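Only one protein chain is missing from this complex, and each of the others stays in its spot.
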Amino acid sequence: MELFTDYTLRTVALGAALLGVVSGVLGCFAVLRRQALLGDAMSHAALPGIALAFMLTGRREPLILLVGAALAAWLAALLLLAITRTTRVKEDSGLALLLAVFFGFGLVLLSLLQQRPDAAQAGLKSFLFGQAAALVERDVVAMAALGLPALLCVALLWKQFKLISFDPEYAASLGMPVGLLGVALTTLIVVAIVIGLQTVGVVLMSAMLVAPAAAARQWTDRLGVMVLLAAAFGATSGVVGALISATGRGLSTGPTIVLCMAVITAVSLLFAPERGILWRRRRIALSERVPGA
Amino acid sequence: MSPQLEVQLIAVVIAAACAIPGVFLVLRRMAMLSDAISHTVLLGIVLGYFLTRDLASPLLFVGAVAMGVATVSLVELVSRTGLVKEDAAIGLVFPALFSVAVILISRFASNVHLDTDSVLLGELALAPFDRLILLGLDLPRALVVGLGTLLLNLVLVLLFYKELKLATFDAALAAALGFAPALVHYGLMTVVSITAVGAFDAVGSILVIALMVGPPAAAYLLTDRLSRMLALSVLIGAASALAGYWFAAWLDVAIAGSMATMVGVAFLLVYLFAPERGLIATAARRARQRWLFAEQMLALHLLNHAGTPEAAAECASDQVGEHLRWRPVFAAEVVRRAEQGGLVRRQGPMLALTERGRALAQEASLR
Partner (left out) sequence: MNALDITDLTVAYRDKPVLWDIDMSVPAGTLMAIVGPNGAGKTTLIKATLGLVRPAAGQTLIFGRPYAEQRRLVGYVPQRGSVDWDFPTSVLDVVMMGRYGSLGWLRRPGQRERALALEALEKVRMADFASRQISQLSGGQQQRVFLARALVQDAQIYFMDEPFQGVDAVTERAIVALLQDLRASGKTVVVVHHDLQTVPEYFDWVTLINVRRIASGPVAEVFTEANLRATYGGRIAFLGHSEGTGDRVLGTGKRGLGTEYAETANAD
């Protein structure tokens, strides 16, 4: 605890909040477009990108690593599209295959890097499960440089993203470039993923896309409210989890954040008014007591 | 037997064991459950360890398998509430369970032989040093476990081949015939869990996914028959495992990661070069069909408009492409091919169908 000044904690909290907001917002679209598992595959696929970016530049410059991660995740999404479009291999198989192969290749590259004498590679392993305590100012700056423009894009293209998520064919009939908008949305989801990699890690990052959105959906029937709630849930669990991990004894950040988020999700699924499981139980019980009334 | 040979043998056995249930996961479109199960079995192992305080206890195995099956039913439970879609349910359940496991390990068990890196990677290189005596033979434990899993999977597939096949390809018929689909489903999930746990120690969760899904997906592009798909999956899995081993030995890198990479390479090769369903064969076939199809379109167009008042415009050799909205070069080439193939002939400025052309058009219109 004494290792951390307030300044470090602030940096960690800011980074975690940023990650929570961006992944919460973009996760809503991922979940509504049924791309929850694509997020899982893409975040695993980011690993070789990080390793390659480091190998090529030899520097742990956060922006370079994140761009490498984004390119690899993007390539995986592209390959998935190619495989499912041109063969009879279904999406689930394609996802599992790409996830495992990219991640496996990433591990190969990491072990190759470990043979290097320089110390800079040592931190790369924290990308597996995330290490919020290692966040420094320039990491947060890099996260903001990617995340804030992503949020701006969502705000500007709100009605387009809403319509292609709800009814893509109708959007196309109105003349919207649905394919291009889909690519844009996937790219923004990739951005959300790479922002979280350092804090949450590639293994669990997908949960930060899925869980805030799934939790938020239970409390509201409006997309706008859902997105704001998901951002709030993501930020809350991000900050709480990161602080617990940064001050706790050697706990990885990813699992801590994901657990915080899991608690919020479980509460939402059970207790949210109207939709929650217990709420519906009660309503059924009430309606049975007063038949036909 | 040298340790190197033993490692390869273990890898091949595990690859074969994973491929068998993997075929059914791929065909039943449940491949991502291998992702979920291979992660959550860790929680079963950890909880089993807290109960027994013994990493070698068989209870760990039982706990892990139970946790794998429980994961699947929890996913079903969540998605059946209708509150979230099925893919989101998978994405909610397994990261949460896996997180619990990772935290428990790093908080309470970091001093024992359980650490988060080996969860993902496995420690295949160390497998030959963990030995046990079976029937008087001194064998690596991972090999015994792997062989046991493989044997179990083989026996189950041979025993229930008919049921599995029917439940996979025609679930409705299977149910009507009295094979409980839920029983087949949970049976398969139990086998997947057992296989994942058996392989987990040696190769880690990621390679389990690669070996369960990659070889069957590749085999799916090579054959239409279930029995061949099973055999090919085992072969491709074993070959990838061996190639991965040698690649890792050559560069001195992570073995499991290297094997997963080789699964990817194997799939890529099949994807590109598979004789009928490969990318290259498909592209070639499409190109051929494109011309054939265009000739059919031309013939049908001529058949439709012959003898009608607008025939003079619709069937003129230099205008027909314009009517069909074809680019001039493409239209000219289609006409040339159709003429060469004896489908049409020129009558002054007009194109007319030959007998063969008429037959082709009529055949096309019947489709």
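Note that the chains are named A and B in the order they appear, and that numbering of residues resets to 1 at the start of each chain.
As a convention for this text, contacts are C-beta pairs under 8 Å (C-beta built on N, C-alpha and C of every residue); 3 or more make two chains touch, one makes a residue touch a chain.
Source: prediction; values computed, not measured.
Contact with the undisplayed chain is limited, among A:Ser111, A:Thr220 or A:Thr256, to A:Thr220.
For chain A, the residues touching the chain absent from view are 32, 156-160, 162-163, 165-167, 169-176, 217, 220-223, 225-226.
Summarising the interface, chain B meets the missing chain with residues 82, 286, 289-290, 293-294, 296-297, 300-301, 304, 314, 323-326, 364-365, 367.
As a convention for this text, only the chains that are shown with their structure count from here on.
Chain geometry summary: the mean Cα position of chain A and that of chain B are 25 Å apart.
By the touch criterion stated above, chain A contacts chain B in their complex at residues 31, 34-37, 39-40, 44, 83, 86-90, 92-97, 99-108, 110-112, 115, 125, 128-129, 203-204, 206-207, 209-211, 213-214, 217-218, 249-252, 254-256, 258-259, 262, 265, 269, 275, 277. Residues 26, 29-32, 34-35, 78, 81, 83-85, 87-88, 90-92, 95-96, 98-100, 102-103, 106-107, 110, 116-117, 120-121, 206-207, 209-210, 212-214, 216-217, 220-221, 248, 251-254, 256-261, 263-264, 267, 271, 277, 279, 282 of chain B are the ones that touch chain A when the two sit in their complex.
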